[in-house]
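Not every chain is included here, but those present sit where they belong.
So that you can tell them apart, the chains are marked A and B in the order they are listed, and the count of residues begins at 1 in each.
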Amino acid sequence: MKKPITKKFIIAISLALLLLPLVSFSAEPKVYLSAGDTAWMLTCTALVLFMTIPGLALFYAGLVRSKNVLSVLMQCFAITCLVSLVWFALGFSIALGNGGAMNSVWGGLANAFGNGIDFDSLYTVDKSTGASIPKILVLMFQMTFAIITPALIIGGFAERMKFSSMLWFSAAWVLLVYAPVCHWVWGGGFLKDTWDLAGGTVVHINAGVAALVAAIMLGRRKGFPNTPMPPHNLALTVAGASMLWVGWFGFNAGSGLMAGNAAAMTMLVTHLGASTGALAWMFMEWKKFGKPSVLGIVTGMVAGLGTITPASGHVGPIGAIIIGLSAGIVCFYATQYLKRVLKIDDSLDVMPVHGVGGILGVMLVAVFGLTLDGLQKGVADAPSISTQLGHQALAVVVTITWCALMTFIILKVIDKFNGLRVNSDDENEGLDITQHDEKGYNF
Amino acid sequence: MKLVIAIIKPFKLDDVREALGEVGVQGITVTEVKGYGRQKGHTELYRGAEYVIEFIPKVKLEIATNADQVDKVIETICHSAGTGQIGDGKIFVVDLEQATRIRTGETGSDAL
C-alpha cells in the first residue's frame, strides 16, 4: 500500500525548490549568454580599436616631423585594415584555435576564416555560473590586440620605411610572430603557466623587440642623432596618449572577458600604474634636466601602462604603484641609454618603453602578484614566487628570441624582393609627398 | 623714398605698430621670421634628446616711407621695440626707387 505523503515531506521538497535558484549545482551549471558581460566586451572591443585608431595613430603622428605625419597615420590605418583580414583568415585560428596534438605549439587552421564558430557559439567566461559571451566576440576582441601590436612597431622604423614593405612586414609578422606567441601564452601552448593578463609578452615585448630589430636593420634616419628632429605637433601626441589611456581600460579590464570584480580591480591597478609611471618619468626629467615635459609625462604613462599590463590580473593596488614607479624610472634610463649611448634610432622609442616595460612587468607580477595583497582572487594553490618567476623568465626569453629571429628573417626576405627603405631624396622630401602624394597641412 | 626693414621681438609688435601710427606711418607689412644672432636660443628636450634651437622667432617689419621720414621712423622703432636686452633686433634701410598703389595706379609718395 502506498504510504500517504506527509506535509513535512512536501515542505522539505518545497524548501529545496525554493533554494534551487540560489545555490549552484556541483554539476556543470547551465551555460547562458550573459548580456552584462557581453555588453562590457562589446565596449572593450571598441575601446581597444580606439587605442590604435585614433589613439596610437595620433600619438605617433605628433612625434614625427610634419613632412611625415601622414605616413604614420597611413601606416596605423592600413595595418588596422590589413591585420583585421589576416586575423580573421588565419591569425585567430593559429593563435587561439585548438591545435590538437600540436596544441603546445600552435592552434592549427581548423578555425581559419571563422570556420567552426557559429552565430550561436558561446564562450563560457565564468565556469562557476555558466556566464558566457558570444564566441565571435572573443575573435573580434582579440583581433584588436593583433592590430595594435604591429602598429606599435612602426615607431621603430618611422620616417624612412617604404609603405609597401611595411604592409608585407605587418601581415607576415602577425602570422609568424604574434599569432604563435599568442598561442603559447594565451592559447594553451607551452608557456601557458605565464601570468600575463593582457599582453606583456604577446604585445609589448614582441613589439619592442621587433621595433629594435627593424630600427637596426633599416639604419638611422638621415641626420640622426645630430639634426634636431623635434615632434611636430605635441597636441596630437597628448590627445593620442590620452586616448591610449582610456582605451587601455578596455585592453586590460576586458582581458578577463567579464564585467565583475576582477575587471574593476584590473581597472584600478591599470590606472594606478599609469599615473605612477607618468609621475615617475616626469620627476626623473625634472631632476635630471631641470624641467618636467609633457612628452615625458605621457611617455611615462605609456611605460606605466605597458608594464602593468601583464600584471594587472594579479597584483593589488600597492603592487601596481610600485610597478608604475619602477616603470617610469627604468624605462626612462633605458630610453637615454638606447639613444645616447647605443645611438640606435628606434625613432619613437618602442623598445625602451614597451619592450623594457613589458619585461619588467612580466617579471614583477610574479613578485607582487603573490605579495602586497596581490593574487586578487585569493587563489588557493598559489605557486611560490620563485616557481612563478621561472615561468615568467622562460616566457620572456622565448618571446625575445623568437621575435628577434623571425623579425630578422622576415625583414631580410622583404629587403631582397622589395627593399626596406625609401631613397635618400624621398627621405629628404618626406614620405607624405613621396609615398602618398599628399601633404598633411595646408593652413 | 626708402624701405625700412626692422627685425624685432614678436611681443613688441603691437607697441611698435602703435608708436609708428602716432608718427604718421600709415602702412606696414609684417612677416614672421626666425633670427640667428647673438641672442642664444633656448634648449628643447624630447625624451632626453636635447636640441639647442638656434633660430629665435622674430618679426620683420617693412615700411616704405619718404626719405625725410626715415630718421623719425628709425627712432620710433628703437624706442618702442627696445627692451635693452640682447636680441632686440636691427633696422636696415635700402633705397626705394618706385612705389605703386595697385588699386589706383598712383606712384611715388602718393602710393604709400
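Descriptive notes on the structure:
The criterion applied here is as follows: a contact is a pair of C-beta atoms (placed from the backbone, for glycine too) under 8 Å apart; a residue touches a chain by one contact, two chains touch by 3 or more.
The shown structure was predicted, so the numbers you read here are calculated from the model rather than taken from an experiment.
The shown chains stand for their kinds once each; the full complex in the file has the makeup A x3, B x3.
By our rule, only the chains that are shown with their structure count from here on.
Averaged C-alpha coordinates put the centre of chain A at 53 Å from the centre of chain B. In the complex of the two chains, the chain B residues touching chain A come out as 44-51, 53. Across the complex, chain A meets chain B through its residues 225, 228-231, 285, 289, 291, 293, 295-296, 299, 332, 335-336, 339-340, 349.
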